[in-house]
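The complex appears here minus one protein chain, its other protein chains still in place.
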Amino acid sequence: MALELQLVVNGIVFGSIILLASIGLSLLYGIGDFANFAHGEFLTLGAFITFAGYVTFGLPIYVAGLMAFLFVGALGVLIDRILMTRHRDSTPIILLILTIGLALFLRAVIRLQWGDNQRTLGMPLERGTELLQGSVGWIDYGIRITSTDIAIVFLALVLATGTHLFLTRTRMGIAMRAMSDNKSLAKVAGIDTDTVMTVTWALSGALAGTGGMLLAMQTGVLFPRMGFNIVLVVFAAVILGGIGSPYGAMIGAYIIGIAQEVSVMIPGISAEYRYAFAFLIMIAVLLYKPQGLAGGRW
Amino acid sequence: MMTDNDPNADDSSMNRRPILKTVAAGGATAVLAGCIGGGDGGDGGNGDGNDGSSDGDDGSSDSGGGGATYDVGLVNPYSGDLAPFADRNDRGSDLALSEINNESVAGGKINKITADSETTSNAGVSASQKLVNQEGVDVLTGPCSSGVAVSIAESVTIPNEITHIMINSTAPGITDLEDNGYVLRSCPSDAFQGQALAQVVSDNDISSVSLIVVNNDYGQGLADAFQKRYKELGNTVETTIPAEQGRSSYSAQLNEADNPNSEGIVFIVYPQSFQTMIREAYQMGIQENYEIFGAESMVSDEVEQNVDPVAINGMKGTNPSPPIESEVYQTFAEEFQNEYDRQPTVWAAYAYDAYMMLGLAIHSAGEYSSDAVANAIYEISRPEGTEVSSIAEGKSELDAGNAINYQGASGNVNLDENGDPSGSYQHWEVIDGTFEMQGFVDTGQ
Amino acid sequence: MALLEARDVVSGYGDVEIIHGVSIDVASDEIVSIIGPNGAGKSTLMKTLFSLVDCWDGTVTFRGEDVTHDQTSDLSRNGMCYVPQTDNVFPTLSVEENLRMGGYILGDPPKENYERIYNHFPILEERKSQQAGSMSGGQQQMLAIGRALMLDPELLLLDEPSAGLAPDLVDDVFEKIIEINEDDTAILMVEQNARKALKFSDRGYVLEMGENRFEDTGEVLLNDSKVGELYLGG
Partner (left out) sequence: MALSGPAAFLVSMLTLGGIYAILAIGLNIQWGQTGLFNISVAAFWGIGAYTAALVSKVGGETAFSWGLPFLWVDVVGFPIPIPVAVILAAIVSGVVAVLIGIPTLRLRTDYLAIASLGLAETIRLIFLNEGWLTGGGTGSTVSNPLVDLQYTNLTLLVITLVVLGIVYWLAETGVQSPWGRALEAIRDDEEVAQALGKNTFSLKMQAFVIGSMIMGVAGALTALRLNYITPFEFIPEFTFYVWIAVIVGGSGSNRGAIIGAGFLMVLLEGPRFLSDFLPGLSGSVAADLRFLLIGLVLMLVVTYRPQGFLGDKQLMTEDNT
């Protein structure tokens, strides 16, 4: 039967995967003030770039991951320069529709490049190491962890920490937070909001690209809809944490990740409903605390 | 639509078959005409009404003998969830078409026109409307998923009296469609495989299992058939766990399947999800404790190439038997390999057979129209004729006035009165990471 | 030549013209106030001067150069800074980060810029790691001014610096403004609190319906019976 603690561990791993995507989405949401529906495609692209590096070119996985980070980051810059500069004053709804168009476009490009057949990273299989066998009452706290799990959690946390340092220590990072706080004041203060926006796209893309790599490592298979399939959960994490707050997104990602997994312990709820469970938590939190858990704070 | 309400459709079809055979020997056309006539009174009018578009074709095929073109539609999931199947259907059908059009049938060539079903009924119906009404095809093939197939059959092909050959739609429910004989399949119903799989699991002395099932028409249909037979054999299904395709993790499903009362886990999912599942199952140490079984959907290059053998070695399951040892299949596989530089899947074989049967049926009928194909396709596949496996053989036998029995790459493709080929299944075991066929399953029926 | 010269400025929002041709001068050592009833277009004028609102007609020159259509960031770089009336600090940034953003254009502003501001507003140094949003209204106003001073501007535009402050804080703010002015920064401010503003100002303009009404030294305006009756609440 299910090992209860194992579910929590699985949740942490899944939470780590959506963590990077959530931070990136939240940054764009906060600073650009719109929901980027193409974010799922960023993830997919990150996964496929990793595939291209690791499988097609035979590079080490971390080099492939770095490629995903850089490539999707660069794509973010490209999108911002070509498409988004015209839309600096557009309403959120225009931007939302725009990103839906972008999502369809990117997914078609991914299909044209890599086809519809699923691809596999072919990472070596590994049996999870057993830790902490035993149980207390009905709670079985035995867990198994693989080095991939650890790598995923580690990498996600390293990048999250890096993002935190960037946002709090660098001039550009603080400018991003300032712009998220108050766009017009940022302009008044002489902040080059155009550049800040471009950097935000780059960072958001780069984090999503790496998130895509983690997703590919976890699932093992790649397909053009993979990012879109989890983007709703990413949105749930972002909203749960409070839109525009990357720290909230971190909390949100882990809560959603763990809650989803643990939800299978509820009797009578099929495993298929765990995505629904993520949304129900989100809505419950919104009703109780409409600003999200972080209350709009950074 | 399920008018038959026959709770035991499989058995009844078994019972009825000998009768059909007997009558068919006397005159298959009469039986089929009867079948079609059974729908509504407008039989005579059908031919006329239908031929608004195909008259031109008939004319050219009759007169020319050299340059006629027979438009056949293929609704294929080029996008959407089942997109990976589209290329298989294209490869299999193109391979058949190159042979058909080399030889020419009834003095003409088959022209395949494709349209995207997007794996949804809304788009699939639009796509087939375009093929049937805009392009004027007389025969429609595809699409992939059974749900879309039924929508198209009910909304487009049956009302338009278009012969509809399904290539990958294996849902048992399709057998019972009230189709006036227009709906045929080149793939067997999963009702048969469910029985075979139940037999294999039971024969391995596994008396209780957890099922992980992709929750679509394919998975549910197969799981139902499995469950029914498995219980008849005196075993128990502990839980049936639905799993949607395309998820990034199935650990929750696997945890649920990890049930102390189960001795085995049966996967009825597509390769894509299976690769994720088996990876997680291995990490969780699940196959240490359970015997693992799988349906035919596992048997694929993807799984062989991408899954580490240690994770799947010893796994067992069933596969509709392309008679791998048979010459027909060997030739098919060889040509396929030459053409596409890869091994064919069973799905490519079904697509290949659908088009081969179509080609032979056109030649046998001597004309191209929906009704002519629907009738002739039974004739060229029935067991009484000379066995043939290529267009050239078939043509020479037919031209000599002999009845033929097409032997397909996917099996003997003898269509029953519901337009279904009977399935025969091999059981396989994964040895050193490859699916090794172990011989045919005797379902005892 | 005055530091800032606005001539016949016309501007507005969308299709609505709000400023119908206003002229204003600020000399390099002055404190100048713009007063007038609600809806007179005082804030719009400020925003027009700072290029936050498009100038439809007329010219604005700063240090003799035409800056009518300059970008706000160029204006800041060249010595004109602006403090909005409300939402004038970044609430989730710390005090120090707010100041750092004030000096964004300089790259990383040197230490003495911070020190100059901490000298004017010691409270900001005490609270430099506190989140700006959690400070009192008066402290936020000081931070807002401090932020604008990071670039050491020659001209500071203040939109209602006393808005929403308790009466005893208002004097504090004005005293700080004088202090800043003595530090070689010209001040142009819009004030609701007209009487007090004029008292502290060298000169004042009275605006009504988007047009100049009166213009004189602060003292004269304060004592002008007509101005007093119409705009200073008797």
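Labels for the chains are A, B and C, by order of writing; each one numbers its residues from 1.
Keep this in mind: contacts are C-beta pairs under 8 Å (C-beta built on N, C-alpha and C of every residue); 3 or more make two chains touch, one makes a residue touch a chain.
Source: prediction; values computed, not measured.
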Key: Chains still shown that are in contact with the chain withheld from the display   = A, B
Note = In the whole complex, of A:Arg107, A:Arg144 or A:Lys187, the residue touching the missing chain would be A:Arg107
Message = Touching the hidden chain in the complete assembly: which of B:Asp71, B:Glu244 or B:Asp353 does that?
response = B:Glu244
Inquiry  = Which parts of chain B face the unshown chain closely enough to count as touching?
reply    = 1-2, 49-50, 52-53, 74, 76, 78-81, 83, 86-87, 90, 114-116, 118-123, 125-127, 129-130, 132-134, 136, 145-148, 150-151, 154-155, 159-161, 171, 173, 214-217, 219-221, 242, 244
Message = Touching residues of chain A against the unshown chain: what are they?
response = 35, 83, 86-87, 89-94, 96-98, 100-109, 111-112, 115-116, 232, 235-236, 239, 243, 270, 272-273, 275-276, 278-280, 282-283, 286-287, 290
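Following the convention adopted for this analysis, only the chains that are shown with their structure count from here on.
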Task = Report the chain closest to the protein's overall CA mean, measuring from each chain's own CA mean.
result = A
Query = Most C-beta contact pairs, which chains?
reply = A-B
Message = Measuring between Cα centroids, what's the chain most distant from chain B?
response = C
Ask   = Cα centroid separation between chain A and chain C, in whole Å?
value = 43
Task = Provide the C-alpha centroid distance between chain B and chain C, rounded to the nearest whole angstrom.
result = 78
Request  = Provide the C-alpha centroid distance between chain A and chain B, rounded to the nearest whole angstrom.
outcome  = 40
Key: Interface hub residues of chain C, defined as touching at least two other chains   = none
Note = By the touch definition above, chain B meets two or more other chains at residues none
Inquiry  = If we count contacts the way the header does, which residues on chain A are in touch with chain C in the complex?
reply    = 171, 174-175, 177-178, 180-182, 184-192, 297-298
Message = Please output the residues of chain B touching chain A within their complex, sorted ascending.
response = 78-79, 81, 83-84, 86-87, 215, 241-244, 246-253, 255-256, 258-260, 271-272, 275-276, 279, 282-285, 302, 305-308, 310-311
Task = Would you tell me which residues of chain A are touching chain B in their complex?
result = 1-3, 6-7, 10, 14, 17, 111, 115-118, 120, 122, 124-128, 130, 144, 146, 148-149, 215, 218-221, 223-226, 229-230, 260-261, 263-264, 270-272, 274
